[in-house]
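So, subunit A:
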Amino acid sequence: MNTHLHISQADARPMYLQIMEQIRARIASGDWEAGRELPSIRALAAALEVSVITVKRAYLELEQEGVIVTRQGKGSFVADSGRGSAASELQYQKLDEHLRQAVALASQLGLGPEDLLARLGTLLHPVKRR
Partner candidate 1 sequence: MNPVTRTLIAKELYLHRWTMLGMAVAAALAAGLCAFGRLAFNVGAIAWITAVIAGGVMLAIYGVGQERRDNSLQFVLSLPISPRQYVLAKLAGLLLAYLLPWLVAAGSAALLVVLSTAIPDGMLAYVAVLSGFLLANFGVVLAGALLVRSEGAMTAVIIVTNMGVSIFMFVVGALPGIRDHLGDPAPVWNTTILAVLLAEALVLASALLLPLLSAARRRDFL
Partner candidate 2 sequence: MSTSKPIHMRGVCKSFRYFSLHDLDLDLEPGEVMGLVGPNGAGKSTTIRLAMGLLAADRGEVRVLGHPMPQDQAQAKRDIGYVSADMRLLPNASLGWHMRLVASLYPDWDEAYARTLLSHFNLHPGQSARSLSLGEQTKAALLLALARRPRLLILDEPTTGLDPVARHEVLSQLMEVMLDDRRAILFSSHNTADVERICDRITFIDRGRVVASDDTGRFLDSWRRIELELAPGSEPPTVPGLVAHTGDGSFHALTVRQFDESLLEQLGPDVRGVQRMSLEEIFVASVMQHRQERRP
């Protein structure tokens, strides 16, 4: 299986997160269809030239998010997820958790709801401009 994922050491984010993101992107775009088998942990580690433990962690977290499923002895596969399924449910929960933390931090800093939304806007803008 040809993998064109790429890990950058110049990127500030941990390697396992980079792997997770790229896998999620391929699944979301439809490149990797539901039920497709993922490369084995060791094969992907060798292809990306990263430690086995990094790939293991990425796969583990993706499984906890419900994005992939691992069948003992058989390998890992893209989960059958669509909108409103258990997989994306977990992700929405995670998003809400992050937003709750942001709200808590904002109140500690003394920011009101409009200020928080304004900050969110500034953070989103650079993404749009690209």
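Regarding candidate selection, all candidates are chains of the complex that A comes from, given by their letters.
Assume contacts are C-beta pairs under 8 Å (C-beta built on N, C-alpha and C of every residue); 3 or more make two chains touch, one makes a residue touch a chain; residues count from 1.
Predicted model, so just to flag it, every value in this text is computed and none were measured.
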Direct contact with subunit A in this complex, candidates 1 or 2: 2
Complex contact set, residues of subunit A against candidate 2: 7, 9, 12, 14-16, 42-43, 45-46, 49-54, 57, 108-109
